[in-house]
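One protein chain omitted, others in place.
We just call them A, B, C and D in the order they show up, numbering each chain from 1.
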Amino acid sequence: MSDRDQALLDEAVKDIARLKKQRSSQLYLVWLRFKKNRLALVGFIMVCIVLFVAAFAPLLTPYDPYETDPFNRLKAPSRDHWLGTDELGRDVLTRLLYGTRIALLIGVLIVLFEGTIGISLGIFSGFFGGVIDSIVMRLVDVLRSFPVIILAMAIAGIMGQGIMNVIIAMGIVGWTTYARMVRSKILSIKESDYVEAARSIGESKASIILRYILPNTLPTAIVMVCIMMPTALIASSTLSFLGVGVQPPTADWGSMISAGRDYLLDAPWISTSAGLAIMFTVLGFNFIGDGLRDALDPTIKRA
Amino acid sequence: MAGRKRSFWIRRIVRTLVTAFGVSLVAFLILHLTPGDPAKIMLGPYASEAAYEAIRERYHLNEPLPLQYLYWISGVFRGDLGDSIRYNRPVLELIKDRIGPTLALMGSALFISITLGIFLGIVAAIKRNTPIDYFATFQAVFWLSIPPFWLGILFLYIFGLQLRWVPIGGMVGFTSLIFPALTIGLRDEAWFARPMRAEMLEVLNQDYIKAVKAKGLKYSSVIVKHALRNALIPMITMIALRLPWVIGGSVVVEVVFSWGGLGSFLVSSVLARDYPVVQAILLLIAMLVVVANLVADLLYSVIDPRIRKES
Amino acid sequence: KDTVVINLQAEPSRLNPIIYQDTETSMVLESIYAPLLDLTEDGDFTTEGAVTERFTISDDGLVYTFYIKQGIKFHNGDPLTARDVKFSYESFMDPDLGSPHNRYYAGIEEIVLVDDYTLEIHLKELDIAFLTLARLRGAVMPKDYIESVGWDEYERHPIGAGPYKFVRRVPAQSIELKRFEDYFGENAKIENVVFRYYPEMSTAIMAIRAGQVDFIGELPTDEFNALKRTAGDDLNFGTYERFEDHRVVFNKRPGEPFADVLVRQAVNYAIDRSEIIALTRPGMATPAVGRVPTFHPAHAADAPAYEVDLDKARELLIEAGYPDGFKTQIFAPSNHRERVLEVQQIQRQLARIGIEAEVVAVEWGTYLDVTADGEAPMFRERWSASAPEPISFIESWHSESSWNPIFGTYYNEEVDRLVDLIRVTIDTEERWELYREVQRIAMEDAVCVPLYYPLVGEAYNKDLYIPEDLWNPFKRPISAVHRWEWR
Amino acid sequence: MAKILEIRDLKLSFETEEGTVEALDGVYLDVEEGHFHGLIGETGCGKSITGLTVIGLLDNNARIERGEVLFRGKDLLKFTERQFQREIRGKEVAMVFQDPASSLDPVFSIKDQMLEAVRLNKKEEKQSNERIVKELLNKVKLPDVESLLEKYPHQLSGGMKQRVMIAMMLGRNPSMLIADEPTTALDVSIQAQFLRVLMDLKNTTNLTVLYITHNLAVLTEICDEVSVMYAGRIVETASIGDVFNNPSHPYTRKLVNSILRADSTLDSLEEIPGSVPRLINPPPGCRFHPRCEEAVDECSRVIPPVKEIGTNHLVACLRR
Partner (left out) sequence: MSKEWLQVKDLRKHFETPKGDLRAVAGVSLKVEKGDSFGLVGESGCGKSTLIRTVLRLLEPTSGEILFDGKDIAKLGKTHIRRLRKKMGLVFQSPHSSLNPRMTVYDTLARPLLIHGITKNKRDTTIEIVKLLKLMGLQAEHMIRYPHELSGGQKQRIAIARALAVNPEIVFLDEPTSALDVSVQTKILKLLDFAKQEKQLTYFYISHDINLIRVVSNKMGVMYLGKIVEIGDTGTVMANPLHPYSVGLFEAVPDPDPDKKLPELILKGEVPSPVNAPSGCVFHPRCPFAWEKCEREEPKLLKQSDQREVACHKYS
């Protein structure tokens, strides 16, 4: 190492340190943009509340979501039971709070399941094209011809109920949405100059996927996840409603609406509060999804 | 060029056929990939051996799978979708009885969602970043966030029971169509309003809009004649793409509103393990979607001169 | 008002008496067909309202002779004769027609048409349950009509000799019936009956509240109670008991913990029936003792009732060699919400004596499979018996019964002997005592955990009059729609 | 010679998320009737905005802070949208945009779009309208007019589309045409054809053209006067000859010397240090001063006023 090199390096380090102080990180910029969207911010707060509740559910309530009390059934909201009790004398609020966990679990698992499959197939199909692409895209065409709920219902009807089966049934169709989006994104990235530039400096295929395509697909994927999450929540609650979803006694909102609908006349608080809980969460995610889509997409003209 | 166009259509039709084949395969396999004996699944565990044998005979369950598929699909082509186990009647007949109500419901739901969605999309785009726009966005997200079955129950409760405006459930005249159609339509409206807004904004940003304005055309003509026409064309595909969701939404809504269509039929058939019916409805709905996509492409190419006339 | 709208939870399947298996179809068919015999409020056979003028049973109990009323017409005008009855019997027996009920008719040796209005049925051996089980499901079918149009067409347009004739089936909507003016009994009071399907119970409930539906039968307890609370003044309500019991069945195969009578008794002591009733059927069930419901003379009020006694239960477990309890499973069909809830409650109750029972709620078909294959150590059963002979409550305890392996492989020589004896005991009082004895022994053995006998609640229009005597397990309002009246 | 357009001290800004973009700040621009006036400057300096202001087609986040835009003496800034549409657009001022590919509505045939423009003038018989359309298309030297009429935009090449645009705008008989970089997307050979069409119009009509471009070479072919714009201000206005042979503003000089010509060599080319400033919080004083070799302290404080340094030669620089 020559001294000149060392001097260059020192100078560079100084330079960089100065700049780093001045500027804010990319994530922070995205946050700034995101924050500007009021609804997105509201959504963010809503989802934060949901996450908080999910994390601390046991601390927020003295009751057990599964402890039935046959002699306290269908009690109207009161000081002891803020949202009343359900048909088994369980505290509705407690079940709502714990239901947050189930909802998030289902939502996250579905999104994870379909996202992983969809995004990886989308990448493969988009990047390698050819036969793989044709097969994947025909598969997508086929599966997308079936309404999610209907296919999921048929599958769950056959496989039996339960959280896992709901997730699998939803995922079998759900991944296609990701695959399509990611694929088209990748097709455009693949054609971009910077990928061609990467090839021209000798990057390997794996490296191109890893360093160039994936990071640029990430925003799309994140937005997709935020948009698909509410869809997954609604769909899984619909399956519960149709009797092929999550089983009781799981504190699942869909099942709560489903069970509570029979008491709509004399104990409306059960299904109403569960319905509102779903709405709250889904609304939050939808707002976030909308906001993120704008915040992560620098091409949208901002006025 | 005619040749190019023909080859495009040939490829598009081949694609549709491949998809249709895949769709039929999925509908077929739904029953056959399930662990267990399909005959047992269909009849339950307590039927007589003779009954099982009859079912195996009827659906060729003793043959190898590919052959079974061929039997089934050739039956489909002959209009023989099998017999309902529950009703002991040809599935086709049962479906014929129920497809009308479903089409009526879907039709009105689509009508609501498309007109409302497109209208709100346009207004939101024109009044961009005004309270009207925010409201349009908000209401779209709002409808999307309500579980449809719950919305249906609420509608019934409020407008059927409390206000007595409409009959509760069943299919008694036009009034009983309103709320099931609204339940699906409002939700799906969001799926059209948002793309429509985006599409409209995109079009409004185009130079040719500026150009027709620069020509001195009236604002209303600019919007109606130029912007709308351009923004609507991509919506054709959008609508076809959303079709499965509209149908999917109608399933649960049909149940809630006791609407005697294919959706509630499917649900009860799944629960009753009436598999010939389940297969047939799955096939029918999916084929409807496949065809709708093809028609959308066709329409698109008829309406959009960029595809229509090749120099 | 000349129409009554009756709610059906689902669309009836096949309007074919020999085939259908769903309650919805039975609700419709009961108005269309005239029965061979009917039941009284006490569960005795009666010819009132039936096509039979009188019937005799030979002393050895092997020959049943039916004298058919003359002048009865089917809805198409054909006269109803003994030929039609014979034809109906033969249809149930015909293996080609595949009636799921044909085993009940297996004991028939010969059906002799004495003359147009007299029919003899010869049995292979004495079977006191014959008339209970093989009564044509209340439907005498028109031979000529069926033979001329074929079964498929017949299903589409069923014809009987009952008070109402079939008008049409609106697909996925409703079934409409109209008064049959040539009915052999007293003509129906309401002209039209519409059975409308509401697959969604909450919708049906709103519909009855809005006056669009006049009658909802067999309401789930909670809905019944809720309606009563919220619409007590706008609607009428009625209840009656059913010929039905609910229990928990043990798998008693060797190797299972429940093969040990001590364990079974422990479980019996641990389960709190009243808590379970309070949970799922408040006010709509009575705690069960034995199998046969309380209103029936064969009810064994003095069978061991196993009042809750946790200490005793724990002692029994220790004695059985399970001082720390054990792990097991309890199955319930997931489509029956109440049963799942009850099983969950039972899980908690068992936990108090250290038995860790995992609740497995499975789909109905799976449930049937699992229980039939003996893979469920415990499961929650409901048994609905044909009236009036309660034989099916106890016959599964017979070690050679085809039901025995399904309901837990029970073996007790004395029970076997008694069940055999019941089948050939013609004297009713004697027979009832035998029933009670069997139940006493079996409950001594803690063969199952009886839970409760349910009460059915039905709601109907304030202006609808349903005669009092119909609120009875052997009659039921839905079986006699022709006696309903608008006020 | 009458001035058809006079822009006086126009200040215009855009409200954006990141802040206020001071897009135009004290623009002065006079266009003589019948002249071809060039407006040149680097990307983002406000050329298009200037043109759009005249025709009233600014985005709605634009805010006009002060100034006047006098068209034949009438202040366009006081016009409502409706007035613009009725009295100005097409009738007085027409505009052709940069990208020919997207300037024609893709779903209408050329005939429909041409007729739409012609009909806006006055109600006339269909026959004569079609005749007028054909004449217009001939005027811009489009070949095979008959078949062209039935075609859709995507079936035309860029140069043809651009000529159709001109013909369409001419169909409204405007007094002034704003051409916003109409040839940027075209090849040189097509550009040459297009410029000839414009030249013919110049010779045969009394059309005034405001020609916006960043390609100085194009201006020399057709323009009478040129205004040079930098970061939202006009820094120099002069006849085409003066701008080339006698540029006065340091920026103009640099610009002229950075143009590639037939006799350029790498050494003869001049570069301008630094880069164009962002228009959110632009430099105070003269906006060019951070890049100017002649800048003095004062330049960073005082906004240079427009000075006339020769006949029709205006410059905004403190050092002149």
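The rule is simple: contacts are C-beta pairs under 8 Å (C-beta built on N, C-alpha and C of every residue); 3 or more make two chains touch, one makes a residue touch a chain.
Remember, it's a predicted structure, so these values are computed and weren't measured experimentally.
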Return the single residue from A:Phe146, A:Tyr212 or A:Trp269 that touches the missing chain.
A:Tyr212
Residue of A:Leu112, A:Ile135 or A:Ala197 in touch with the missing chain, whole complex considered:
A:Ala197
Among D:Asp59, D:Glu81, D:Glu135 or D:Asp187, contact with the omitted chain is made only by D:Asp187
By the contact criterion defined above, which parts of chain A meet the unshown chain? Give residue numbers in ascending order.
1, 5, 8-9, 11-12, 15-16, 18-20, 23, 26, 192-194, 196-204, 207, 211-212, 215-216, 218, 298
Go through chain D and note every residue touching the omitted chain.
42-43, 157, 159-160, 187-193, 195-196, 199, 214-218, 220-222, 240-241, 243-245, 254-255, 258-262, 264-266, 269-272, 275-276
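Note that only the chains that are shown with their structure count from here on.
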Write down the pair of chains with the top C-beta contact pair count.
A-B
List, in ascending order, every residue of chain B touching at least 2 other chains.
41, 153, 157, 255, 267, 271, 273
Contacts with two or more other chains occur in chain A at residues 157, 243, 261, 264, 303
Would you pull the chain B residues touching chain C in the complex into a rising list?
40-41, 44-48, 50-51, 54, 86-89, 94, 97-98, 101, 153, 156-157, 160-161, 164, 167-171, 255-258, 260-261, 264-265, 267-268, 271, 273
Under the definition above, what is the set of chain C residues touching chain A in their complex?
200-202, 205-206, 209, 220, 222-223, 226-227, 229-231, 275-276, 278-279, 282, 334-335, 337, 340-341, 344-345, 348, 359, 361-363, 366
Touch list for chain B against partner chain A, complex
15, 18-19, 22-23, 25-26, 30-31, 34, 41, 128-129, 134, 137-138, 141-142, 144-150, 153-154, 157, 205, 241, 244-245, 247-249, 251-252, 255, 266-267, 270-271, 273, 278, 281-282, 285-287, 289-290, 293
